[in-house]
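Before any comments, here is the structure.
The other protein chains are all here in position, but one chain of the complex has been omitted.
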Amino acid sequence: MASVSFSNIEKKFGKVKIIHGISFDISDGEFVVLVGPSGCGKSTLLRMLAGLEEITGGEISIDGKVINDLDSKDRDIAMVFQSYALYPHMTVRDNMGFSLKLRKASAEITNKRVGDAASILNLDPLLDRYPRELSGGQRQRVAMGRAIVRDPKVFLFDEPLSNLDAKLRVAMRAEIKALHQRLKTTTVYVTHDQIEAMTMADRIVVMHDGIIEQIGTPLELFDRPGNLFVAQFIGSPSMNVLKGTLRQVEGRAWVESQNHQWPVGTLVRARDGQTVAYGVRPTDMRLSSTGQGIAAKVIVVEPTGAETELLVEVDQTPMVVVMHGRTDAQPDDLVYLEVSAEKSHVFDETSGLRLD
Amino acid sequence: MKKGWSLRKVSIEAQLLLVGIPVVLWTMIPVYHLFLFAISPRDKATSGKLWPENPTLQNFEFVFGQKHFYLNHFWQQLGNSLMIAVATGLITLFVATTAAFAISRLKVRGGRTVMNMALVTYFIPAAFLAVPMYKTMANYGLLNNRWSLILAMVTIASPYCIWVLKQASDKLPWELDEAARIDGASPLQLFWLVYVPLMVPSLVAVGTYALLLAWNEYLYGFLLLSKETDLPLAVALGNFLAADDSPWELLMATGFIYALPPAAIYYAFKRYMVSGLTAGAVKS
Partner (left out) sequence: MAEAVALAGSPPRRSSNTWNNWGRLLVLPYIVVFLLLVLYPVSYGLWLARDPQSYVKLFADPIFFRTAINTFIFVVVAVNLKLLIALGLSGFFSQTRWWIKIVAMLFILPWAVPSIPTILSTRFMLNPEWGVINTLIFKLTLKDGPNWLNDPTLALSLSMLMHIWKSLPFWTLILLAGRMSIPSEQYEAASVDGATRWQKFRFITWPSMKGLYLTSTLLSMIFTLGDFNSVYLLTGGGPADLTHVLATLGIRYLRLDQIELAMASIVVALPFMLPLVYFMMKRLSK
């Protein structure tokens, strides 16, 4: 268990700079998720921490000690790869014990550690099998077992669930989270799936084009995204964003967009008449039962059992509404949307930064 | 698909047979003739019969008993062939595996240049290289030393072996190396504990190729070695041609013995050989 610190990290491949001065700290025992679209630099950052990529600028420290010049094996980290990277010619037992074998540990220690890890992950019956005989989920667990045996300061996960089917992914998410609660090892987890980030992280680092867009707890990022990118990246279905004009008249404020007035909550740091981007989440809108609100035409109704997703059009602009339970609304119906001011978000149209 | 014999099906089978039978005949005639001679007594070998009247193993007896002037050193020469082939196989395997690992997995700088060096060597016709090689070995003082032949064979076999091994190595996932490095492996541990075990089929194919190349070689042995006790069996066989009254049937019997090991090895390792060697040739 240890703290990790990134300080002004830069990464260049040849002349191309893909990570531009990233700094943040991870406290001991924290589960931090690096999330972002493909190409944002999250995997590269993880690999620099692992020692698999050179650090072109800045310093990474583990427990206060700079590790830039240390070889992977001296950094006391363990990594779980996207494609498991199990040694095909070794049994599960040997795979898990490989790092100890390299250090010439005694058979006693090896057996104990492998045995402990195996029982934590329910791998006992599989110890003498070969990777090719295992399912995807089992292989992933062996990869985790291998990491646990190392008893490292930091766990690194590089999109470990991407190769699993949806149902398995949900189950493994819970397992990894439970493992972390049990072992309390500092964990850095990379994924492009924001749901994974939201469900597993203590804190999320949202990355985009080599910079950090925002760092915060899942709920912080959900409730108060710092900019448009985070607002639309976190949350599924993603936030509805409308272009509009901010009106501030005599203490009242609203956003005019699509020929309607949209409520705005707290103080907005902008001038009257300024163009803004107005955001409201699908789950934060309700269908009015009193016929009051913003008029919208229903285009598609998608019931998913416990919820219903509606695609509507407000003045020809599509928006998504997600409501609990069922609805009688049909395509082509006219409905009225209730939006509460506290659940609205206003962003600067050009910089994307939050204004309220 | 309908079962049964339509005219079309019969015609296809007939066409295939029309190809297959000549192919078998064409392939087997020199080989069968060799066998025929080997089991025929002296005067009857040339009678033109398809199967000898009195097939005999006497020729083999003569060969194994070294009971002829030309066969005085048969066992020594057979041993030479074996020793040279095995040494070539092992040394080539060592040279090629280390080079392929360094180039493919360690991505050593200048790796492409080394590959190109190997490739160029592969494209020098063996008979052309033989002339300067002879002088080179003379300059190195290795003439009439079996090691000159071994080294020459290693030189000729290495390029193809490196190329095949590199192609095969490139197919191993990088994450394995990364996982091993994070697990704490040194370069040597990575090579021995992860790389080599995963490359075994290719190593077998490549080692066998080098071994057989050396076993089958004639020209270089012919040039580099002259003492009878140094000769590999291939060259000794060639010496039979010197006189007109050589015991042809003994020659064929010896040749047959000499031809058996490679045939046996090819058939034993058929799967490895075919996949291992053509993998390098067909670039997908």
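Think of it as A and B in the order they're written, each chain with its own count starting at 1.
As a working rule, a contact is a pair of C-beta atoms (placed from the backbone, for glycine too) under 8 Å apart; a residue touches a chain by one contact, two chains touch by 3 or more.
None of the values given here were measured: they were computed from a predicted structure.
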Residues belonging to chain B that touch the chain removed from view: 16, 19-20, 23-24, 26-31, 33-34, 37, 46-48, 94-96, 98-99, 101-103, 106-112, 114-121, 123-136, 139, 151-152, 154-155, 158, 162, 173-178, 186-188, 191, 212, 215-216, 218-219, 223, 234, 237-238, 240-241, 248, 251-252, 254-256, 258-259, 262-263, 265-267, 270, 274, 278, 281-284
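Here is the rule we use: only the chains that are shown with their structure count from here on.
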In whole angstrom, how far does the Cα centroid of chain A sit from the Cα centroid of chain B? 57
In the complex, go through chain B and note every residue touching chain A. 173, 175-176, 178-186, 189, 193-194, 197-198
So in the complex, which bits of chain A are touching chain B? 50-52, 71-73, 77-79, 81-89, 98-99, 101-103, 146, 150
